[in-house]
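Shown here: the complex without one of its protein chains, the others still in place.
To keep things simple, chains are lettered A and B as they appear, and every chain counts its residues starting from 1.
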Amino acid sequence: MTTLTERIVTVADLPQPPGEGDLHSEPMELSMGPQHPATHGVLQCKLILDGEKIVRIDPVMGYLHRGKEKHAEHMTYQQFFTLTDRLDYLQPLANEVGWALTVEKLAGIEVPARAQAIRTIICEFMRLSAHLVWAGIGGVDTGAVSMFMYAFRDREALFDLLDELTGLRTNQEYLRIGGVGTDLPAELIVKMKAWIADFPAHIDQFELLLTGNRIFHQRMRGVGQISAAQAIDLGVTGPCLRATGVGVDLRRARPYLLYPQLEFDVPVGTRGDAYDRYLVRIEEMRQSTRILKQLLDQLPAGDWIAKDWKNVLPPKGRVYTSMEEMIHQFKTVTDWCPPKGEVYQATEAANGELGFYLLSAGESHPYRVKIRSPSFINLQALKPMAIGAWFGDIVAIIASLHFIMGECDR
Amino acid sequence: MGVEEKFPEVVTARLTDLVGWARKNSLWPMPLGLSCCAIEMMATVGPRFDLSRFGAEVFRFSPRQSDVMIVAGTLSWKMAGVARRIYDQMPDPKWVIAMGVCASSGGLYRNYAVVPGVDRIMPVDVYTMGCPPRPDTLIRAVMELQKKIAELAIDGRRPREPVLVQ
Partner (left out) sequence: MTALGAEVLPSTQDGLAAFRVGRDAWPQLAQAMKRDPQLAFELLVDVAGADFPRRRPRFEVVYHLWSLTFNRLVRVKVGVPEEDPQIASVVELWGSADWHERETFDLFGIRFAGHPDLRRILLPDGYPWHPLRKDFPVEGIDNSICYVREGGVLMTRELAVDRPAGADRTPVDLSRGDPAGFSDGAPTLPEEGAK
C-alpha cells in the first residue's frame, strides 16, 4: 500500500512536449478483422503501426475457405455451377459464364447467338450489380451512408429483373452448358430497357453525392496509390489496373461472347489512387449501360440453348414429353464425359480477370479446377498501397480495392 | 402518435411481459457477415425491406453492444474459433439466428473446410432456409425470434427448442 499525499503540480513539472523529430512511439501490433465492418467480409489485417502510420501489413485470409477446388473434383460439370455462383456473390451469373465458357471450350460446344447475347447481357448486369454494392459499401466506409441506400435501391430494381428471368435474387444457377436455362422473354426486355433508360440518371445522382464531395475527395484522392509497373508486377487486373493507366480489358484483349461486336470504351485512370479506382468503376457502369442498350436493341433471334443433345441438357418441357429427350437428359446428367484436355479461359469479371484452369481426364467430373480469382490477386496490392499510409486510410484503400472474400478464399 | 394514445396512463402488467415486450422490439443485431448471405442481410436493412420496421436495424459490429447474432454465411473451421469468441463477448441474454443453409447445416459444403452448422459451436435459436434466404425470410426469422423473446423468463433463460423458418 502506498500512502497518498497531496501534491501540487505546476507547469514545470509536466513532461515537456517533444520537439521536432523526437516524437517517437512504440510500434503497435493491431489486428483488424476478421470480423470488422470495413474488411468486406472476413479478411484479417495484422498491422504494425508506428503512431498512426502503417509500417507493416499482413493480410490473413482463408476464413472463408470452402474447399471449392477440391469439391469440383467430386462434382459433375453442370453441378459445379452451384459453387461458381458463390465465388463472387455480387455477380454470381458472371462467374457461371466463366465456367460455362471453360467447359464449352473443352468439349467444343457451339453456343447459339441468342444464348451468347443473353450471356453478355447478364454479364453486364452482374457488373452493374457488383459495382452498385461496391459503391454502396464504399460510400458507407468513407462516411456517405446515404450512398448505401441509393445503391441498394437500384440493386433491388435490378434484382427484380433477374428474379423474373431466373427465379432467384442471387446465386441463380441459370446457365447451362451449351446455353442458358430459359429464354429471355420479350416483356422482360421491355422492362430491362426501361431500367437502363433510368439508370444513367441514377449514376449522376451517385456522382452528385460522391464525386465532387469534399470529404469523399479528401479521403480517396492520393490514397493507396500504386504505379502501373507495380500493378502489373503484382498481377493486378480489372478496374484497379485500369486506374493506373493501363487500358487492359479482357473483353478487348482476349475477347469472348459478343464483345468484339459491341461498342464500348475502356475507361482508364491516370494516378492509380483510390479516387481513380472510384472514377473508373463509375465510368464502367455507364459503359455497361451502353453495352446493354446495344444488346437489348438487337437481340438475335434463335435458340437459347445448343441443340446438341448429346452434350447439353434438353429443356425440361421436352424431357417430360419425349422419350428421346428423356434418354438424353438421363445420359447427360449421369455420365456426360467431355474429352481429355486442358483449358484456361478467362473472363473480365467486375474485379478483374476471373480465370478457370480446367484439367480433364475424360471423366464425368473435372480432374482439377484452378480458379484464378481476381480478388485474391488484387488483394496482394494491399501491401504496397497501405504501407506508409495513415491507419484511417486503410478503410478507403480496402473500399477502393474491392475484393470479395468468397472469391478470394474459394 | 403511438403507444401513449392507445393506452391509459397506468397499466398493470407482469414485469416479465413488459421486459419481454421491450426486449423483442429493440433487437440490436450483431451481423456476422461471412459470405453470400451477408449481401442479402445488407439488402434486408436496405431501403426496400427495411428491417427497422421491426426494431432490429441497429447493426452493431461490436458484440458488446448487441444481443442477437445473425450468422450470415458459411462458417469455416478457421473462422469458427473467432465466431465463438464473438458470441462469448455478447452480453446475456443473447440469441443466434443461423441465416441460410450453410450456417444451419454446412449446406453445399460437406468438406474439410466448413463447419457443418454453427450449432456445433454455439446454440442457435432460429434456423433459416435458403441459399441465400431472401430478405423476407430473414425478416420472418426476426419475427419468430421476437415471439420467442416475448415468452422469455426475466432472467433470460433460453427456451430450449429452436425454430425453423422456411
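One rule holds in what follows: a residue touches a chain if its C-beta (ideal position, glycine included) is under 8 Å from a C-beta of that chain, and two chains touch if they have at least 3 such contacts.
On a predicted model such as this, the values are computed, not experimentally measured, just so you know.
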Chain not shown: contacting residue from B:Val82, B:Val101, B:Val126 or B:Val165: B:Val82
Among A:His131, A:Arg155 or A:Arg372, the residue in touch with the chain that has been omitted: A:Arg372
Chain not shown: contacting residue from A:Asp204, A:Asp233, A:Asp265 or A:Glu363: A:Asp233
Touch list for chain B against the chain that is not drawn: 77-82, 84-85, 88, 92-93, 110-113, 115, 119-124, 156-158, 160
Where the unshown chain meets chain A, residue by residue: 27, 29, 31, 34, 44, 46, 48, 56, 58, 60-63, 65, 67, 69-71, 73-74, 105-106, 108, 230, 232-236, 246, 248, 253-254, 339, 341-346, 353, 355, 357, 359, 367-368, 370, 372, 376-377, 379-380, 409-410
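Operating definition for what follows: only the chains that are shown with their structure count from here on.
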Complex interface listing, chain A residues touching chain B: 34-37, 41-42, 62-67, 70-71, 82-83, 86, 89-90, 133, 136-137, 148-149, 152-153, 155-156, 159, 169-171, 405-406, 409
Of chain B, residues touching chain A in the complex: 32-36, 38-40, 42-43, 46-48, 61, 73-74, 76, 78-79, 82-83, 86, 108-109, 111-114, 131-132, 134
